[in-house]
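Worksheet: one structure, shown below.
In this view, the complex is presented without one of its protein chains, the others remaining in place.
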Amino acid sequence: MSGMNDWTKSRYLPSVVLFAGLIVTAILPATGLLNDYLQFVLVSVAINAILCVSLNLVNGWMGEFSVGHAGFMALGAYASAILTVKLFPAAPDILLFPIAVLIGGCVAGLAGIPVGILSFKTRGDYLAIITLAFLMIVKSGLENIPYTGGPRGLLGIPRLTTVAWAYFWCVVAFWVIRNLVYSKYGRGIAAIREDEIAAEAMGVNTRTAKLVAFVTSSFFAGVAGALFAHQLQFINPSSFDILKSTEILVMVYLGGVASLGGSLLGAGVVTILTQCLQPLGTWRMVVLPALLVLLMLFRPAGIMGYRDWNWLKPRIFTKPRLEKSKQAPLQ
Amino acid sequence: MSALLETCNLTRQFGGLRAIGDLSLSVNRREILGVIGPNGAGKTTFFNLLTGIYPPSSGDILFKGNSIVGLLPSQIARLGVARTFQNIRLFRRLSVLENTRIAYDSQLPYSPVDALLRTPRARVRERESIDASMELLELFELGSMANECAGDLSYGSQRRLEIVRALALKPTLLLLDEPAAGMNPYEAMQLTDFLRWVHGKFSLTIVLIEHHMQMVMDLCDRIEVLEFGVRIAGGKPDEVKANPRVVEAYLGTEGELP
Partner (left out) sequence: MKYLAQQAINALQLGSIYALIALGYSMVYGVLTMINFAHGDVFMLGAFFCLLLIAIVPVPFWVALIVVMGATAILGTLIERFAYRPLRDAPRVSAIITALGCGLVIQNTTLGISPYARPMPHLLDNVTYQFGGLTVTTLQIIIIGVSVGLMMVLDFLIRKTSFGMAMRAVASDRATVSLLGVPANEIIAITFAIGASLGGAAGLLYGMAYPVVSAGMGITVGWKAFVAAVIGGIGNMRGAVLGAFILGAVEVMTVAVLPSTYRDLISYSLLLLILVFKPHGLLGKPTLHKA
């Protein structure tokens, strides 16, 4: 890019921009420029982006196939809603909500540990089956807990997910997952995808890498679930069925596997698409899976597969290096 | 005792097939040991046992005097045993730099929490990993290709990158599985010089599986010969060359003992 001034190269620029975004998202709803519907869509995009980037960690960067993401999401949604509805209905929201979301994430993250451990030995089809079993167990488990309303679910959840909070958590999710994929653990995760045996032989502790991937992924699924619960104001077990997982899968494989930018893109496109398809009713649920099939047939890595925009990468990776190469006795 | 690696009665069965039988041999520090034998002699299985990809059915493997049987392949790698693969196994969709860094990373001491929050500790180590890996790549004339996908490199560069990647582990023992496969005699000769240089530069001990006899004879201090998983001969190149059992094992299969 030409014409870059010095201030654009400042290392504080991203933080300033992100903080400004937070201010804007906090003020904008109050100005009346955004009606309720637009706010709803914006919040949905943010939540879906969190779901998409976190599933991408396992399905994209690690190259496994998890269909259990909705299950982790459910755990986060229920855990946070229990806090805000059942345990501390009177606590001040500004304090309770972030804690509830965090705890929702932690509960889901804990549930990611056993799945991660099972992935040490099990890969591919069988791991997909395990995540499917996990999803079904969570869903039917929740249906049998009277405390959370059984199959009817939890009602009367306060609407605490504002545009600003959704934006905040979305930034946190992308920042943390970016940090991870550009760290030694992230490279280990990608190495597992490319060739697990070679990764092991090169000293990659594949167990730690898998565990980190699953726990981080499920943690953010839980965070997204918590935001989702406090956006819709009611949740029931069937909100978190295989179709929900499929929706996230479509975002991942449409936007692009192993890509931060792709996750953002996929979440945006699919959320807006589902909104546009709203008049179709049940038929809407035909379009998404059909899209998934077409993607697999014609562009299996998605729009941005295995690539990313430079502004999403840590600076250390975008700096040019100018060093003279030394000589080896070859040619 | 200067043995870096010792195997004691190492055996590996695959169902009814005995891929490695009762193999006892040792690798001395700083030597280049050739392992030769006809196809299916169990050479690659031997490497897979050494690197922990398969557990042995019985027997023991000592590295620097300690048993490494039962360790994970990654633990063995971090003890200083690096390898290349017969059929190149690079991380094809990752860049040349990333391939190298993945091996270097095993020496970076920072925790998952440091990674997730990108703490200063992680950042310093990341810088270190980039610099060290770049230096290594530049040493091997791969610096200019650092950002290319490993899978897009030419065959020769891929072979070279696999060796660089193994070196990024800072190994004491390097296991090379047919590094000259697919090369013509001239390229194999170049590779011989290259490996000799690598051996000196990085103070390595090398175990080499190879079919190019000229290369093995030129490069190796000592040669062990396997047939059907059993050691049938061993010694200095000249002794091995003169051994009638070796000639017999090779005649009709390779038949190109120089």
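Going in written order, the chains are labelled A and B, and every chain counts its residues from 1.
By our rule, a residue touches a chain if its C-beta (ideal position, glycine included) is under 8 Å from a C-beta of that chain, and two chains touch if they have at least 3 such contacts.
What you see is a predicted model, and the numbers here were worked out from it, not measured in a lab.
Visitor: May I ask which residue of A:26, A:133, A:171 or A:277 touches the chain that does not appear here?
Guide: A:133
Visitor: Where the complex has a chain not shown, which of A:40, A:65 or A:317 is the residue touching it?
Guide: Among A:40, A:65 or A:317, only A:65 touches the chain that is not shown.
Visitor: Determine and list the chain A residues touching the chain excluded from the picture.
Guide: Touch set of chain A with respect to the missing chain: 59, 63-65, 67, 118, 121-122, 124-126, 128-130, 132-134, 136-137, 139-141, 143-144, 150-151, 197, 242-243, 246, 249, 253, 281-283, 285-286, 288-290, 292-293, 296-297, 300.
The rule is simple: only the chains that are shown with their structure count from here on.
Visitor: Rounded to the nearest whole Å, what is the centre-to-centre distance of chain A and chain B, using the mean of the C-alpha atoms as each centre?
Guide: Inter-chain centre distance comes to 39 Å.
Visitor: Tell me, which parts of chain A touch chain B in their complex?
Guide: By the definition above, chain A touches chain B via 176, 179-180, 182-188, 190-191, 194-195, 197-208, 212, 216, 306, 314, 316, 321, 323-331.
Visitor: Can you name the residues of chain B that touch chain A in the complex?
Guide: Per the stated touch rule, the residues are 51-53, 72-74, 77-78, 82-83, 85, 89-94, 98, 101-103, 105-106, 108, 110, 112, 114-118, 122-123, 125-127, 129-130, 134, 138-141, 143-144, 146, 160, 165-166, 168-169, 190, 193-194, 197.
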